[in-house]
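One protein chain omitted, others in place.
Think of it as A and B in the order they're written, each chain with its own count starting at 1.
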Amino acid sequence: MNHINVSVDGVKYSDDVEPRMLLVHYLREVAGRTGTPIGCDTSNCGACTVLLSGMSVKSCSVLAVQADGAQITTIEGLANGEWHPLQRAFREEHALQCGYCTPGMIMAASDLLRDNPRPTQQEVREGLEGNLCRCTGYQNIVAAVLRAAAEMSGQSATDAPTKAAPQTGAVS
Amino acid sequence: MTATETPGAVPANSEVTSEIGRRRVRKEDARLVTGQTNWTDNIRLPGMLHVAFLRSPYAHARINSVDLSAAREAPGVIAAFSGADLASEQGSLPCAWPVTPDIVMPDHPPMATGEVRYVGEIVAGVVARDRYAAADALEAIDVDYDPLPPVLDMEAALAEGSPKVHAAGNKSFEWPFSAGDIEAAFRDAPVVIERTFRQQRLIPSAMEPRAVVCAAVGDEYTMWSATQIPHILRLMLAMVTGIPEQQIRVIAPDVGGGFGSKLQVTAEEVLALLLARRLGKPVKWTESRSEGNMAVHHGRDQIQRIKLAADRDGRLRGLSVDLLADMGAYLMLVTPGVPLLGAFMFNAIYKMDAYSFTCTGVFTTKTPTDAYRGAGRPEATFAIERMMDELANELGMDPLALRERNWIRHEEFPFTTIAGLTYDSGNYEAATAKAREIFRYDELRKEQAERRAAGSPVQLGLGTSTYTEMCGLAPSRILGQLSYGAGGWEHASVRMLPTGKVEVVTGSSAHGQGHETAWSQIVADKLGVPFEDVRVLHGDTQVSPKGMDTYGSRSLTVGGIALVNACDKVVEKARVIAAAMLEVAPEDLEWSPGRWSVRGDPDQGKTIAEIALATFAAHNLPDGVEPSLDSEATYDPDNFSYPHGTHLCAAEVDTETGQVTIRSYVAVDDVGTVVNPLIVDGQVHGGLAQGIGQALYEEAVYDDDGNLVTTTMADYILPTAADLPEFQTARTETPATSNPLGVKGVGEAGTIASTPAVVNAVIDALRPLGVRDVPMPCTPERVWRAIQLARLGRAPDSGDAPSAAPATPPANQAHDAELNPAHGQEEGM
Partner (left out) sequence: MIPAQFAYTRPESVEEAVSVLADSGDDAKVIAGGQSLLPLLRLRLAYPEVLVDVGGLDELRGVSDEGDALRIGALTTHYDLTRDPLVRAHCGLLAEAAGTVADPAVRHRGTLGGALAHADPAGDLPAVIVALDATLTARGPGGERQISAASFFADYLTTSLDPGEVLTGIRVPKLGRGWGYRYEKFHRSAQAWAIVGVAALARREDGHVAEARIGLTNMGPVPIRATATEDAVAGAAVDPGALRGAAAHADEGSSPPSDLHAAADYRRHLARVLTARALAAAVGQ
């Protein structure tokens, strides 16, 4: 067993863990953050994405011991009194169906907007390349991220480059 | 949608007065975007133990012995089991669809005994205090196998002398169907096109891996499972284990997608129940992705031999379909029925003189197949839509013109097809005209001609798919005729609470479809109550005791109608009580949404909430009237519903690398009346992505020893956001006449339509090079190889091996990327 101290969604935890314990298992089973699910073994799907010291990581591909001393933010800690603009935008744009990829998708998107506050549609698509969704075809996810980006940067969301007008032929 | 809109608000278009048709954001989302979810793997019960399963590393082997002694001694291990330990109680996994009287339906023990028949089949199980200990203990199990020859190729499996998957042989069934004089249709036919297509094997890949928790208390059992079918699962668990049905409760908590993969009664579910019973403790099993890729049933996997006869003017004469369908190693819940769901769809929207269909179900030593989004219908649609493009090319006709030459005209509905289905409604002309305009079809054809003339290394192809499908599974009478073991009805009940709020219980079991929202919209309209006042309950056999669950685009067209009927009964019951309250005769009342009022004196009336409270108090009810407005309804549809649409895909093909890029994609769908356009668009988008996945990315690949090679998401390629275009969706709305809402169904349409649209676009781009087919998925390598072979004057083998297999390099591989524009104008334009 190794001892770790971490902050999860602003709460301090101090626990003994097996070195092999995956961070996502620590979050789910020790810290009770079941909002972060697991979708694969190989870091392809991104469902388990959380912020580790402010940067997106796939918590299935980090050992809990590697997170010692870090601040972790999960989907459950993203709202700060009220929903994060991404959470609102995901709902408004119908950017989720089954919702299993959603926590990781939102956390990845929040990191994307930290890095690039006003992304183009293509930049959003590329920025979410590590997060798989099987329900939405990504279309409304992209729209939601653009909408949140507009809101977070203080601009009217109507200025956000959301969807191509129906009459335009070439896209993305 | 405008940015100023608040959650749940009415759209700017205030002319919409009904809830049906309104763009409601979903009730479900609040918990899903905040992580307050209840996935099965989240569930922790006091004393809960964890199960891990050891799976066969062999495609086919005899099990000589399973030594569990070391595993039982491993730290944290409570118990370990082999198939032999469970033989007396585990029964056989059910197949509910014996499609022919003489079908070979082998015994399918949840944990293998004696023989394993695919890589991933369960051989032993460990129960431990935590999941880490359970995983460790698997490595301590020693199984002695005698490998047997794998059976991997369907055609070889049917050949004389093939090794046998089961003692009864490798053929499960042969199912023929025909209508019209097929010989006459082909005799002297001026044009006959013959093609063989391969529907590759797919892994459904719902984002949530499967999981099951089972608790035994006394002789009562509660199972939480990531399932689409809690009701069917409960019934089947009772039938398999002999545990009385009333003592089993099944709960589908939040379920992270299914696409057919969770329309199953799985070995893991049965074993969880047996282990919970044996140990008297709750048990949990959670699948890993790499385990699931081997063990969750796969989809598709057919070889389709298609012949199409036509007149020179393009009129279709006859269609002959000969299918080989890979069952995998065993028949699961509806395995044999899946290809037969396509039997009635190969003729699609077209008129023809004759049709014949034969399907042979074949056993192989691979993961069993079963329903995957569309289930039989995508395969059929792919084949006919590819054939229509081939015929158009042969005749020098525009592919859309050829379709129009043959499709059922809108004034001809209702129309009974050659396959015997009666399509109630449709307007293929309208959908096609709209798609053509949005797509800018003529402009793109012009650009295509220019690129061909210029010999551009990046060619442009336009692909068409004018699909229909049968959904809303299903009229019980027809299911009976097809030998299915159950009906196709759905159940709903409506409870009027004393405060005027409404609880709705549905037998549909949503796992992403948005029933809580759409059902609330329907009820709000039918009862005249606010959308917010409706609560929808589902997915728990104790809460919702009766249902047929969610698959086959059935929830709205069957479950939604059950709900409408239940609401109608509530309204009628309220009428009698309102009449008593108002001291008038029931016939003198008229209904406006939410209120019964006196005809001719509209100020005299009672709202549904007032009536509900009076019913609750029950002080002054008329004699013989029960003090309840609550109602239920079970609805069995008379007919399927038939969504349709026209999808157009423009694909750019880099002839140097073989890379396909979808430049634009237009989907015009007619799904009848739309309850919630937001949800409908979302279903279409996701369906398109899955259909494009089949066309370009996905394939379950086995090696020569029968090992699944694509066990992880690194190897089974799913498209990412960066790989897909922005789709352009639009609708025409021809209400179904077969149900009171006019709804059709949209869950599978995008998947069914898109695969042929994309592949047709790829072939269209390459046709001047002599390419007439590329096996799916159209990977860059396969596209490139098809170009090389075409230059040598050879066609690719449609049923070719996956790209993993060693391929013969073309002789002149150094001379790539030289387009020959000489053939550029053959395409009818």
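Following the convention adopted for this analysis, a residue touches a chain if its C-beta (ideal position, glycine included) is under 8 Å from a C-beta of that chain, and two chains touch if they have at least 3 such contacts.
In this text, all values refer to a predicted model and were calculated from it rather than measured experimentally.
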| item | value |
| --- | --- |
| Residue of B:T358, B:T657, B:T673 or B:T737 in touch with the missing chain, whole complex considered | B:T657 |
| Candidates A:A108, A:C133 or A:A148 - the one touching the absent chain | A:A108 |
| Of B:A614, B:L718, B:A736 or B:V774, the residue in touch with the unshown chain | B:L718 |
| Residues from chain B at the interface with the omitted partner, ascending | 131-132, 135-136, 139, 288, 290-291, 656-657, 659, 697, 701, 709-710, 712, 714-715, 717-723, 779-781, 784-785, 802-804, 806-807, 809, 813-814, 816-817 |
| Missing-chain contacts mapped onto chain A | 2, 18-20, 22, 25, 41-44, 46, 49, 52, 55-58, 60-63, 65-66, 68, 108, 111-112, 115, 125-127, 129-131 |
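Operating definition for what follows: only the chains that are shown with their structure count from here on.
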| item | value |
| --- | --- |
| Chain B residues touching chain A - in the complex, by the definition given at the top | 1-3, 5, 7, 25-26, 28-30, 32-37, 39, 41-42, 132, 205-209, 254-257, 259, 288-290, 438-440, 443-444, 511-514, 650, 663-665, 678-679, 681-683, 685-690, 712-714, 718, 720-722, 724-728, 730, 750 |
| Chain B-facing residues of chain A, complex | 18, 20-21, 28, 33-42, 44-45, 47, 74-76, 78-79, 83, 87-88, 90-94, 96-103, 106, 121-122, 124-126, 128-142, 147, 150-151, 156-158, 160, 163-164, 166-172 |
